[in-house]
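After the structure tokens below, expect a handful of questions from me.
A protein chain is absent from this complex, but the other protein chains hold their places.
When the chains are written out, they are named A and B in that same order, and each has its own residue count from 1.
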Amino acid sequence: MKDKQVKKLAMTVLAWLVAGAVFFPIFWMLLTAFKSEIDAVSVPPKLFFAPTLENYVAVSQRADYFKFAWNSVAISLGSTILGLLLAIPAAYAMSFFPSPRTKDTLLWMLSTKMMPAVGVLVPIYILFRDSGLLDTRSGLIILYTLSNLPIVVWMLYSFFKELPKEILEAARMDGAGPFEQMLLLIMPLSAPGIASTALLSIILCWNEAFWSLNLSAAKAAPLTAYIASFSSPEGLFWAKLSAASTLAVVPILIFGWLTQKQLVRGLTFGAVK
Amino acid sequence: MASQAVTPPLAGGGRAVRTLPLVGPSVGVLLVWMIVPLAMTLWFSLQRYNLLSPAEKVFSGLENYKFLLTDPSLFTAMGHTLQLVGAVLVLSVVLGTLFAILFDQDFYGQGVARLFVIAPFFVMPTVSALIWKNLLMHPENGLFAFITSSLGLGVIDWFTNYPLTAIIIVVAWQWVPFATLILLTAIQSLSGEQVEAARMDGAKPLSMFWFIILPHLLRPITVVVMIETIFLLTVFAEILVTTSGGPGDATTTLTYLIYLRALVEWDVGGASAGGVIAIVLANIVAFFLVRTVARNLDT
Partner (left out) sequence: MHSLPRLFALAALAAVSTLAAAQTKLTIATVNNSDMIIMQKLSPKFEQATGIKLDWVVLEENALRQKVTTDIATKGGSFDIITIGAYETPIWGKKGWLVPVDDLGADYDYADILEPVKNGLSSEGKLYAVPFYAESSFTFYRKDLFEKAGLKMPEQPNYDEIKTFADKLTDPKAGIYGICLRGKPGWGENMAYLTTLVNSNGGKWFDQKWQPQLTSPEWKQSLAFYVDLMKRDGPKGATANGHNENRALFATGKCAMWIDATSAAGYIFNPKDSQVADKTWFAKSPTGTFKGGSGWAWAWALGIPTSSKQSAEAKKFLKWATSKEYIVMVGESQGWVSAPPGTRKSTYANENYKKAAPFADVVLAAILAADPTKATRDPVPYTGVQFVAIPEFQGIGTTVGQSVAAALAGSQTVDQALATAQAAAERTMKQAGYIK
């Protein structure tokens, strides 16, 4: 019994050392967000200091911070909703009425996710310019929906497959058509699954940093671009960068923590359960 | 009726009509998304086309490819890409496996510790890069500089002298948690009975690791490797906000090189040729990933 206790303690120390080391940069960022700029760059770095909210105030007073944040929110939500609109019917059809081609379709969808964004940077840029979608939220929404559609379809498919087919039978016998079935039966039953899929989509859109940096300039730039503008700013900026980063990162962190298990499913296309 | 779970509900044509409009939109948009940009990339790669002088676009055949393949910076970029992807993969798999085993153990505060160790994966790449570059690795006021100089070890100017290593550290910090998350989930799905049976047979921890855990993890590790490869090939933001590909071209990867050609030099033709090469490389990896997932679909 003693052995087990010792082992547990040893594991606790080791595991927390690792967890602490890995989490440390985030912790340091959170801490710096509450320092004054002078404290933030002080050598030796301060662990104890007079905390201040001035950075959060400064960041939110710059009117453009809210523009960037709103863009991130609008783009993530818009893309997620659009994606779900496309994916729910598709996943419904493929999970409840599979055909020999279903597997191929799913695998083909997976393969479209494998295309590296940089390979099509040029045509997308030119297409967007010619259709007036450059630096627009709609443009990024469409792009993200397409990028994430394979993952969204896959996750919904794997959730729907867990539902027993018998309930569909019962519904159809009551005269429900496909849309009634989807809306009134499938979606409520797999609400947790749909919720985690939506959260995964939001996380992927929020953190996306290739298209958002290259296809936006002023009007549609999301938080990724706002933070990128700190790469060589005027004067001391570490504390403001930390404050802005904290605001940008914490919501997603929480989403991620809430949906860990489903994320594994979605991100590995169901290969790991 | 209920037992025929896989049979289509209506005979023949009825089913085809019913599922097509449901699956159609998704498949349709993805098809357009695949084909149109791909075709355009191919088309542009055959032209001499500079965005700043669009009127002087002219068909030039394989000239861009010739220019690209004789450009030493292409091979340097591919080399750096390989280094970046390779290093992060090795770190992910090794550390991911070790962490996964560690966090599978019984210890106090497991839930919270687990949250801490997977957190970096959810942090925006621009935030990670700037936090590491400024708060931690800055040679004057950064935390690392303080720690090493207090220990009398001097100061490492990461982004000047070891830029690629610095980028690898930043990227690995984001992806090791991903690997840990996946592998931890996989270990926890390892049937408790198998483990108990092995332990009752007197198996030592090391042999348990080699003969039970590792084989079980082989499939998830493969998936992790392939997924990370796909995403690591397009690492961009971290390089943009820290080194802009430099100093020199020390941190220019294939992705960054294409970005430079496209949006800094406005050489659409050259960038498209580079894009084609990137797509070919990614597809090779994708082929294997798709096969693995396909096998999983059947089980």
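Rule of thumb we're sticking to: a residue touches a chain if its C-beta (ideal position, glycine included) is under 8 Å from a C-beta of that chain, and two chains touch if they have at least 3 such contacts.
None of the values given here were measured: they were computed from a predicted structure.
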item: Touch criterion as defined above, residue of A:113, A:137 or A:265 at the omitted chain; value: A:137
item: Residues in subunit B touching the chain absent from view; value: 21, 25, 48, 50-53, 67, 71-73, 138-140, 155, 157, 159-161, 163, 244-250, 263-267
item: Residues from subunit A at the interface with the omitted partner, ascending; value: 64, 67, 74, 78, 81-82, 85-86, 89, 125-126, 129, 134-138, 141-142, 179, 217-221, 228-229, 231-236
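Keep this in mind: only the chains that are shown with their structure count from here on.
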item: Centre-of-Cα separation between subunit B and subunit A, whole angstrom; value: 15
item: Residues of subunit A that touch subunit B when the two form their complex; value: 8-9, 11-12, 14-16, 18-20, 22-23, 25-26, 28-29, 32, 40-45, 86-87, 89-90, 92-94, 97-99, 103, 105-107, 109-127, 145-146, 149-150, 153, 165-166, 169, 172, 178, 203, 206-207, 209-210, 213-214, 223-225, 227-228, 230-231, 238, 241-242, 245, 248-249, 252-253, 255-257, 260-261, 263-264, 267-273
item: Complex contacts: residues of subunit B adjacent to subunit A; value: 1-2, 5-6, 8-9, 15, 18-19, 21-23, 25-27, 29-30, 33-34, 36-38, 40-41, 44, 99, 102-103, 105-110, 112-128, 130-132, 134-136, 140-141, 143, 145-146, 150, 173, 176-178, 181-182, 185-186, 189, 219-220, 223-224, 227, 230, 233-234, 236-237, 240-242, 254-255, 258-259, 262-263, 268, 271-272, 275-276, 278-279, 281-283, 285-286, 289-290, 292-294, 296-297
